[in-house]
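What follows is a structure written as structure tokens; I'll ask about it next.
Apart from one protein chain that is not included, each protein chain of the complex appears where it belongs.
Right, chain A next:
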Amino acid sequence: MHEKNSSLEGGTAADRHVAVEYSSDDEWACHLLAFVRAGFARDEQVQYFADSTDPGRVTRTLTERGVDAASAVRRGQLVVTTADETYLAGARFDPDAMMGVWHESVDAAAAQGFNGLRAIGEMSWGGRGIVGAERLLEYELRIHHEVFEQAPPRAWCFYDRRLLPRTTLGVLREAHLSRAAAADPGETPVLSAAPLTARPGFRLAGSAGYECRQVVASAAAALAASPAESLTLDLSALDHLDIAALADIVSAARRRPADAPVRLLGAPAAVHRMLQLFPELRAGLEVAEL
């Protein structure tokens, strides 16, 4: 198993939000079993949000592999449902609402007497054209600061390589600070976005051109929504950024509820040149060197 971090059961915010990739039913089952067993051992509530998998198969697989799933379901420690019945039941996938749902779910698990909450979400709906699916990357980026650095749940995002395009999967994988995959780390996207760990903010890496506009739009939306007073956008691993991407970032910076400018860290030469051509874009930004 490929792991970016030393432990998928570690306690930092980065450890508790993991992208899990699999290519077979057996890989899926192994990840499922490890996650559920660790949760039961800690007396945590485990919620499973299925998408492509029949919910009954989740409990059957656990039972077949030695977990008393039926008892866990009866005492409310294991909840197996579907994304369609829960967070996709509305008109659209709404990351803004999801942040509140997470905090409410943590409180509910505590109220039921559990030591914590952990959840698996099958994310294959992200490739199905669901209304709001284009905001999935924004959600994955925001959740680190807005949920996992504020509250102690643990989430594994299940990405089935058989159901998502490789480029889509690559971008979503890179939005997680911890990743698990049986093999084949997958292709590196032209542009990736991820949350920062040392401070509130995000990092763009690679090269941002027209073909990457959805990634930039997602990062910009995450930036605009962030409640953090001081926010950094680390561009030090960015080779190139085009004017459309810079305009998206500036517009997002100006939409933020906080008054403080967004700190652009380590911006590549292209950004400095565009700010020479369009000095008015500096409003809302603070350009800083590494």
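Heads up, the rule we're going with is that contacts are C-beta pairs under 8 Å (C-beta built on N, C-alpha and C of every residue); 3 or more make two chains touch, one makes a residue touch a chain; residues count from 1.
Criterion: contacts and distances are computed from a predicted model.
From the set "Potassium-transporting ATPase potassium-binding subunit", "Anti-sigma regulatory factor", "NADH ubiquinone oxidoreductase, 20 kDa subunit" or "Sugar ABC transporter permease", the protein name that UniProt assigns to the chain left out of the figure is "Anti-sigma regulatory factor". Contact with the chain not shown here comes from a single listed residue; of A:Ala70, A:Ile243 or A:Ala288, that residue is A:Ile243. The omitted chain makes contact with just one of the residues A:Leu88, A:Ala133, A:Val147 or A:Val190: A:Val190. Looking at chain A, the residues touching the absent chain are 190-191, 206-207, 209-212, 239-240, 242-244, 246-247, 250-251, 269-270, 273-274, 277-278, 280-281.
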